[in-house]
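Please read the structure below before turning to the comments.
The other protein chains are all here in position, but one chain of the complex has been omitted.
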Amino acid sequence: MSDATLIALALLIPLAGSLGIALTGRFPNLRETVTLVTAVTLMLVVWSLLPQVFDGGRPSLAVWEMMPGFEIAFTVEPLGMLFAALASMLWIVNSVYSIGYMRGNRETHQTRFYACFAIALSAAMGVAFAGNLLTLFLFYEILTVSTYPLVAHKGDANTVRSARVYLGILMGTSIGLFLPAILWTQTVAGTLDFTEGGILAGHIAGPAVGLLLALYAFGIAKAAIMPVHRWLPAAMVAPTPVSALLHAVAVVKAGVFSITKVITYIFGLDFLASEPSGAWLSLLASFTILAASAVALAQTNLKRMLAYSTISQLSYIIMAAAVLKPLSEIGAAVHMVSHAFGKITLFFAAGAIYVASKKTELYQLHGIGKRMPWTMAAFTIGALSMIGVPPTAGFVSKWYILGGSLEAGNLVAVFTLIGSTVLNAAYFLPIIYRAWFRAESTPPSRDHGEAPWPMVLALTTTAFLTLAFFIYNQPVIDLESQLVGRMK
Amino acid sequence: MNAFLDAFNYWVFAVLLMIGFYAVMARHNLIKKLLGLSVFQAAVFLLFISMGKVDGGTAPIILGDNWDAVFSNPLPQVLILTAIVVGISTLALGLAIVVRIKEAYGRISDIDAPKVKSGADTPS
Partner (left out) sequence: MSVTAHLPALQVVVPMLTAPVLVLLRDARLCWIAALLTSATSFAIAVALAAGVLDGMDIRYAMGNWAAPYGIELRVDALSAILLLATTGASTLALLGGRRSLLREIGDARLPLFLAAWLLALAGLVGILVSGDAFNIFVFMEISSLATYILVSGGPHRRALPAVFKYLITGTVGATFYLIGVGLLYMMTGTLNIEDMAARLGDVGASDLLYIAIGFIAIGLALKAAIYPLHAWMPNAYTFAPHMVTVFIAACSTKVSLYVLLRMDYAVFQHNLPEQGLHFALILMPLASLGIVFGSLAAIFEQNIKRILALSSVAQLGYILLGASLVSAAGINASALHLFNHALAKGALFLAVACLGYRFAKLRLEDLRGAGRLMPWTLTAFALAGLSLIGIPGTAGFVSKWALILALMEQGALGVALVVLVVVSSLMAVVYIGRIVETLWFAEPPGEDPTVKEAPVMLLAVTWLAVALNFWFGFDASTSGALAIQAATDLTGSAP
C-alpha cells in the first residue's frame, strides 16, 4: 500500500470503527469486538509507517484544497510518528481495560462512549500527522468536541458543570488565542506549512515574538500550562478509561505535541533561541511544574492528584522543548512516551481500585495493597516512573532533559528538575507506604479482591512497558535524533 | 415665496409623509396605524406623479394633426399604478390581520404592550 493510503487509513479506520460501534450497539459483545479489531488494525497501519520514517522518509498526503490557499495536508515526521504510534498502541490496552471498567461499573450509554472514543482517536491521528497549522487546528477542535460527551458521560449536575469548564476553556482558548495566532502567522509569513527550520524567521522580531508565542502557548490549552490548566482536573469526572487514555495520553499529548511542533516547525529553534522575548516559556513551564506538584501535594482525591501530576509532567515536556537544545528536544520526545506509560498505569490502577472497592480518596487506601497486590504493584511502578527512579521509564527522559539543561546552562531548569523530583516523591511515596504497610483503618463495606481480569491485564501490561522502556528505548531515541540531526 | 410655490408639490409630499409616518408611529390603535400607512404611501405616489408633470404638457396620446404637443412623462404614472395595487394589497392584508387579532385577543390596540414577559408565551 502506498504511503498516502496508509495515512488516509489511519484517519478513516477509527471513524469506520465508530460507525460500526454505533451500528452494533445492541450487541455488546460484537460491539466490543469491533472496538478491539479497529484498535488492532489502526496500530498495524500506523506502525507500518514506522520503517520508512526510520529511514528518513517523510510520507505525505495532500487531501484537497479547503479554500483557496489552504490545503488539508498530512506529513509524517518523527515527532508525529512517535505520538501516533504511542496513542494507537495504548488504545488497544485501554480498550481491554475499558471493557472491564465499563461492565464492572455497569455504566450506561456504553455505545456512545465507545463511538466517541474512536472518533477522538481519529482526531488524535489527524493532529499527529497534520502537515500544516490549519489541518492541525481542524483536528484539534474535533478532538475537543468528540471528548466532550466522554467527559460529561455520567450526566449528573456536577459532571455537567465540570464538562462546561472543560469545553469552555478548551474551546475558548482555541478560538480566542490559538486561531488568532494562526491568522497572525498566516498574515506575516504567508504560509502555514510545517517547515523544517521554521517559517517565521525574518518576518517578525522583538517583543512580538514573545506575544505570538504566548498566543500559541495559552491557545493550545490542551498542554495545560498554568493558568489554562483548570480543564484537566475538571475532566476527571469522566470514566477512568477516558482519564487514562485521553487525559494522560491522547488529548494532553496532542497539546504538548502541538506546542513542540509550533516551536520546531513554525518558529524554528535557532530563531527562537535568538529572540530573548521568547525565553519566558521555559520559565513559565518551570513554574507550572513546581506549582502543580505543590497543588498535587494538597489533593485528597486520587484522580485529582493524578491530574495535577499530569499538569506538572506535561510542563516537563514544554520546558524541555523550550530549552532549545538537541538533548533536551530528545528528552521532550522521550518523556512523551515514558510519561504516557507511567501515567496510564496509574490511572488504570485508580480505576481498578474504584471498580473493586468504590474508593476514590487517598485516606481510604490504607492496606489496599494486600487486597489488590497486582494493581498496587503496577501503581508503585508507575509512581516510581513519575518520580524518575531507575529502573523505570521516567528516569530515561529526565536524564536527557537534565543533560540538555546543563548543556544550555539553564540553571532554572536544572533546579526545577531537582525540586520537582522531591515534590513528586513527597506525594507518591506516602500512598505507596499506606497501601502496602498500613492496616485497613475500617473494614470495607464488602469484601473484595482484584478488579475484573481485563483491567488487571491492562494495567500489568502498561506497568511492564514502563519497566521495559528503561532498557529498550533506543528506537525512540534514534527516531528523534533524526529530528535533531536534521535541525542542526 | 416663489421658491415655495415652485416646489409646492414637494411640500405637500413632505407634509403628507410626515403626517402618515406620525400616525404609524404614535397611534396605538392598529387600524389607525394602517390608515397612517396609507397616507404615508399616498404621499410617495404624489411625489412620483407630480414629478412626471411637464409644464403645459398633456397626456401622451397621439392627437392626429397636433404633433408638436408637449407630453407629460407617462412612466411615473405607470409605476404608481403598480404601487397603488401594492398599497391596496398591503392595506387589505393588514386589515385582515387586524380582524384576526381582534378574534384572538378581543382588542385592537396595545397588543404589543410588554405585558407578557418575553418567551413566557411560546409557539406551539
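Letters A and B name the chains as they come in the text, with residue numbers starting at 1 for each one.
The rule we apply is simple: a contact is a pair of C-beta atoms (placed from the backbone, for glycine too) under 8 Å apart; a residue touches a chain by one contact, two chains touch by 3 or more.
The model shown is predicted, which means the values in this text are computed figures rather than measured ones.
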| item | value |
| --- | --- |
| Selected from A:L86, A:L150 or A:L167 as touching the chain missing from the view | A:L167 |
| Touch with the omitted chain, as defined above, among A:L30, A:A62 or A:L183 | A:L183 |
| Which of A:I72, A:L150 or A:A307 contacts the chain that the document leaves out | A:I72 |
| Residue among A:F74, A:Y97, A:F137 or A:Y400 that touches the chain left out of view | A:F137 |
| Residues from chain B at the interface with the omitted partner, ascending | 17, 21, 24, 30, 33, 37, 40-41, 44, 47-48, 51, 76, 79, 82-83, 86, 89-90, 93-94, 97-98, 100-101, 104-105, 111-112, 118-119, 121-124 |
| Those residues of chain A which, in the complete complex, touch the missing chain | 64-68, 72, 134, 137-138, 141-142, 145, 152, 155, 159-160, 163-164, 167-168, 171-172, 175-176, 179-180, 183, 186-187 |
